[in-house]
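Written out below as structure tokens is the structure these notes cover.
For this view, one protein chain was removed and the others were kept in their places.
Note that the chains take the letters A, B and C in the order they are written out, and that residue 1 is the start of every chain.
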Amino acid sequence: MNEIRISGFGGQGIIRCGYIVGKTASLFDGKFATLTQSFGPEARGSACSAQVLVDDEPIRYPYVTVPDTVVAMSQEAYEKFGTDITEGGTLLIDEDLVKPSEPPKVGKFYSIPAARIAEELGLRLVANIVMLGFFTAMTDIISPEAARTALPTSVPERFVDLNVKAFERGYEYGLAVLGKLPDGGDEASKKAKASEGTEKKKSRAKAGAGSKGSKAGTKKAEGKPPSGKGTGKKTAT
Amino acid sequence: MTEETTVTEETQDVAHPMDDLLRMDRMPHIWCPTCGLGTVVTALALALGKSGIPLDDIAVVSGIGCTGRVAGYIKVDSFHTTHGRAIPFATGLHLANPKLKVIVVSGDGDLIAIGGNHFIHAARRNVDITVICVNNFIYAMTGGQVAPTTPLTANASTMPYGNFEPPFNIPHLADSCGAAYVARWSSLHVRRMTTAFAEAIATPGFSLVEVVTPCSTLYARRNRLGTGLDLLKFYHDNCEIQHGADTRSLNIDFQGKITLGKFIERPRPTFLDRLDNWYGQVFGDKYEPYVGDRK
Amino acid sequence: MPQDLPSPPESTKSKYWRKPLDADTVKVPHGELHIIVNRCKGCRFCVEYCPRDVLEMAEDFNVKGYHYPLVKDEVACVNCQLCEMLCPEFAIFCTQTEDEEEGGGEDEG
Partner (left out) sequence: MKADPKGVLTGAHYLDGDHAAAEGALAAGCRFLAGYPITPSTEVAERFAARIPKVGGGVFIQMEDELASMAAILGGAWAGKKSMTVTSGPGFSLMMENLGLGIMMEVPLVLINVQRGGPSTGLPTLPGQADMMQARWGSHGDYEIIAICPSSPQEAFDYMITAFNFSEKYRVPTLVMMDECVGHMTEKVVIPPADEIEITPRKEYTGPPEEYLPYLPDKDMIPWMTKAGDGTRFHTTGLTHDEKGYPVMNADCQETLVRRLVDKIRTNADEIAILEEEEIDGADVVLISYGISSRVAIPAIERARREGLKVGSLRLVTVWPFPETRVRELAKNVKALVIPEMNYGQVYYEIERCAAGNARTVLVPHAGGWVHDVDDIYAGIKEGLK
């Protein structure tokens, strides 16, 4: 069973992101997926997290206990959830919004400037879907084909194209990080490999398991992996 | 038995003109001698009879209290509900079957105190129901407690030294919440009241008729005002008809002048009119009008 | 004064009751009163507000112990139905009589 926590602040589309993960797994990947959410009384700005359980068997206990995969899209969320991950688990962050004070002690650690990419696409609000693409690439929990099927019926109709773009940018960014794109030797993947190498060498083997994305991986990445300002910053210091 | 009594039995061979409108098998009703409620029922029955609306399409809803019993005596689909909830109950009846003409008859305590919130919101939404608020200035069935309509200084069992709470001005309340029709009559003004009921029923939207009625057993007795007949005489001498009066001027002082009349008549789109119009705009031809359901 | 009120107080009633000029040509309807004695609770509304002073209270009691109205002047009733409308007990009603009226015999005490 995969226990996933997607976290950030209210208004970032955290729940939507978790919803699409769960929907993809349960409706299009033939698995069982339970999404739960926790939120404070504020509609915006408070810490917010979506928990998704994905399994081949029916899910009984509905909540995440200790997640194996955590996505953090805000500093507060990172501080609250970023360290509570199973041994060898995966942490994904938005590198502009989360600045870990020390290297996260996790199995795998990847970052993406999701909000920045979303802004490049013209709508900050799709950062969650950029992250979804990234998540799809970096874990093998949901397949990209299934996610692409789920996406159009999970976002407002007039934003479908934009969301599809956002997903692909995040996904390809991930493939690049994993060195799975033809031009995989670019900055993003170098940087990712570097940070990964310094932090958790043992997790490399598992990272390659996201091979379901190979078809998409043959496409040329549209997104320029971190350029300019972005590269000057390390995902972990 | 006196001879007169025997004669009476014979007169019952002649059909009472209200036989088809009232549940005569429930007579005599529970109301006290000289209570005005029976007159209100007659006026409502007459208005219904003259409305041209098939009696099968009329529903009467009451809350609790003396006036709450009205529903039980009118021979249409009738609902005796909970204290204060006649208006939302009626709202449900009307919305679920817009073909029904739903009339709420209840007391001032029921509609304006415990049901006050429902009253203002039904008026605001302009739900197409008619509300007849029988105002006897007191909680009668429970023993004469102060009501939100009790005039200042009037005595009530829970205001034993006289009422010091300012009362509601019901027509003004209804007016300011957007009611489509607002009138006030006394139970003595039986023809006017009947006409007002008929007009209220014919007006689409939330219509209100306040009827000032005597409560002899509690209000009149506690305040040493005599019997219900004395109160009718008081209405006779102290009521002033002023159609279109500014509803702000309609406060009722203890034993002061009572302004009667038709104050507001301004049809505006009802809740269901707005619902259908709006969804028609939003969904275009794909929207099947809800009120089309009535056909 | 409310216009639909039938008459001034009883004491002055007859003084103001003038004969219309066309009274001879306009046919005045006649009513027959029906009183359901045992429904009556003795409120006197009908007696007080009858514009033609047709009714009076009986000295007898009905089964519930109330005095009830009796017709004292059956010819005077013009079938205005005010008593019927005011009666809170649905205890009195009026029917229009034909030209050759039978009279209100039923109600005579």
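Rule of thumb we're sticking to: a contact is a pair of C-beta atoms (placed from the backbone, for glycine too) under 8 Å apart; a residue touches a chain by one contact, two chains touch by 3 or more.
What you see is a predicted model; the values in this text were computed from it and never measured.
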Touching partners, among the displayed chains, of the absent chain: A, B
Absent-chain contact - pick from A:5, A:23, A:165 or A:180: A:23
Contact partner of the left-out chain, one of A:4, A:17, A:33 or A:138: A:33
On subunit A, residues whose C-beta touches the chain left out of the figure: 19, 22-23, 26-27, 32-41, 59-63
Touch residues of subunit B, complete complex, unshown partner: 23, 26, 55-57, 59, 61, 71-72, 75-82, 84-85, 87-97, 99-100, 117-118, 121, 271-272, 275, 279, 282-283, 286-288, 290, 293
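Operating definition for what follows: only the chains that are shown with their structure count from here on.
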Chain centre separation in whole Å, for subunit B relative to subunit A (CA means): 64
Subunit A and subunit C, separation of their C-alpha mean positions in angstrom: 90
Distance between chain centroids, defined by C-alpha means - subunit B, subunit C (Å): 27
Complex contacts: residues of subunit B adjacent to subunit C: 1-5, 7-8, 10-12, 14, 16-18, 22, 24, 27-29, 31-39, 41-43, 46, 188-192, 194, 227-229, 232-233, 236, 239, 241, 260
Interface residues, subunit C side, partner subunit B - complex: 1-5, 9, 34-39, 41-45, 48-49, 58, 60-64, 66, 68, 70, 82, 84-90, 93, 95, 106-109
